[in-house]
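My questions all concern the structure below.
Shown here: the complex without one of its protein chains, the others still in place.
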Amino acid sequence: MEILFLIISVFTVITALTALAVKDRVVSVLAGGATGLFASILFIIMAAPDVAMTEAAIGSGLTTFIFFFALRKIRRNDQDHSYKVSEVTNRSREND
Amino acid sequence: MIGTIAVSTGSLLVLVGLWSALTNRDIIRMIVGFTIFDVGIHLIMISVGYISGGTAPIISNLSDIGVSYVDPVPQALVLTAIVIGLGITAFMLTYAVNMYEKKGTLEIDKFEELKW
Amino acid sequence: MIKKAFTFLMLGGLGAMLLNFILSFRERTALPEVAAHYIEKGPAELGSANIVTSVVVTYRGLDTLGEVTILFAAAAVVGLLIHLNRNENAVRREGSEILKTASALLFPLILMFGAYVFLNGHLSPGGGFQGGAIIASAVVLTVLASPNRKIGHTVLSVIESISGLAYVALGAAGALLVANGFLDNRIIPLGEFGTLFSAGLIPIIYTLIGLKVGSELSSVVISLNGETIEEDDQ
Partner (left out) sequence: MEIAGSIFVLIGSLIFFLSSLGVIRMPDVYNRIQTGTKATTLGTIFVLVGLAFLSPDWTAKLAVLLVFILLTNPVSSHVVARAAHFNKEPMSPLTIEDKLEAKEEEA
């Protein structure tokens, strides 16, 4: 059981680091949701099924949905959502 | 052993989330950092209530004696904390959307009104 | 540059504190006094098999009331801020026939599953918060399947206010009738341990919490899904 716990902990940290390092916003949001999902497995092993259910349904499911709803509002004129500083600068200049 | 691993994982998640929230230039990814921070805090709280070899605090039989259960109080706290976390995330995202509508960008350096 | 150094310094300090915490962390071998009381006396006192439920609903019920209030405030602020500029006439691409049929079929099933989860909150893992999240996910499914349907907030707000009012009223009844305190669940008989209709008020209150949380999360989702005015690049 400890080995399984250790492996899933490593996965949790790896997905969190992915959310930090990756360039694409969408992938970052998805990696954040995956962190919650792996953490809910950890909660089950630590004998907390209530918390695991809540984390899987709310922390991982609904939060990701809300992020995507917000991203859909944002992406309307930000078609190239891969994040580049120079582009953002140019666009704001055009708006001025 | 499980408790120690869980506390270490939670601390790493806290650090990663805070790092992401502090150093990113993109508001959406700062908010993702905050959710990761949340998950780390929840892991630490649950592992403080963990008792090695304990079972979940659900009593199927009143006459069961000698079964060791884990602490239910941190679990109840985390249960409410997760739901509040969703509310706070929705709130932050609403602000992000409104800021985007005002400025047309999500880059934090472009919001210069509050700079000193 | 200074900002970066400050960030490093802060994270380093926090990391050192957490490292210290990890190194001094010892797993508990015995329960603290309060938790031991909850586990030993809880089933006999309140009749709920799931101790987490009895802590959430009764022992720390006032905390839960405050928590639901915070969620209500968050939902209200999201609705207020996001509705400032809403375009009612925007048309979105409809979902396909398969998705619409499946969502019409699945919507009542998911609602039923949510009701199952919060009705059995005192017997098995689950409860109002989880059931509310499941109900909100059913609403997400309909919103995604037919995005052009206008979903009014009226029904949701009516359900939300009625369940909130009933929650506070039942809590006050516990204080007034039994005089054991706010949110006492023993104003109706406890019933047989381990059956669906047991544990006094706990299933009723958790159902109310489930309806309240479900309608609040659904209204957050619907608000965030609402269309905004398309800004043309001038």
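Points to keep in mind about this one:
By written order: A, B and C. Residues from 1 in each chain.
Methods note: a residue touches a chain if its C-beta (ideal position, glycine included) is under 8 Å from a C-beta of that chain, and two chains touch if they have at least 3 such contacts.
Computed from a predicted model, the values in this text were never measured in an experiment.
Although one chain is omitted from the display, it touches the following shown chains in the full assembly: C.
Only one of C:102, C:188 or C:204 touches the chain withheld from this view, namely C:102.
Mapped onto subunit C, the interface with the missing chain covers residues 93, 95-96, 98-99, 102, 105-106, 109.
Throughout what follows, only the chains that are shown with their structure count from here on.
Of the two chain pairs examined here, B-C and A-C, the one linked by more C-beta pairs in contact is B-C. If you average the CA atoms of subunit A and of subunit B, the two centres end up 12 Å from each other. Centre-to-centre, using mean CA coordinates, subunit A is 21 Å away from subunit C. Those residues of subunit B in touch with two or more other chains are numbered 1-3, 8, 19, 50, 56-58, 69, 75, 79, 82-83, 86, 90, 93-94, 97, 104.
Under the contact definition stated at the top, the residues of subunit A that touch 2 or more other chains are 49-50, 54, 58, 62, 66, 70, 73, 77, 95.
The residues of subunit A lying in touch with subunit C in their complex are 49-50, 52-54, 57-58, 61-62, 65-66, 69-70, 73, 76-77, 94-95.
If you check the complex, the residues on subunit C that touch subunit A are 50, 52-53, 117, 125-127, 129-130, 133-134, 136-137, 140, 217, 220-221, 224-225, 228, 230-231, 233-234.
Within the complex formed with subunit A, the residues of subunit B that make contact are 1-3, 5-6, 8-9, 12-13, 16-17, 19-20, 24-26, 28-29, 31-33, 35-36, 38-39, 42-43, 46-47, 50, 54-58, 69-70, 75, 78-79, 82-83, 85-86, 89-90, 93-94, 96-97, 100, 103-107, 110.
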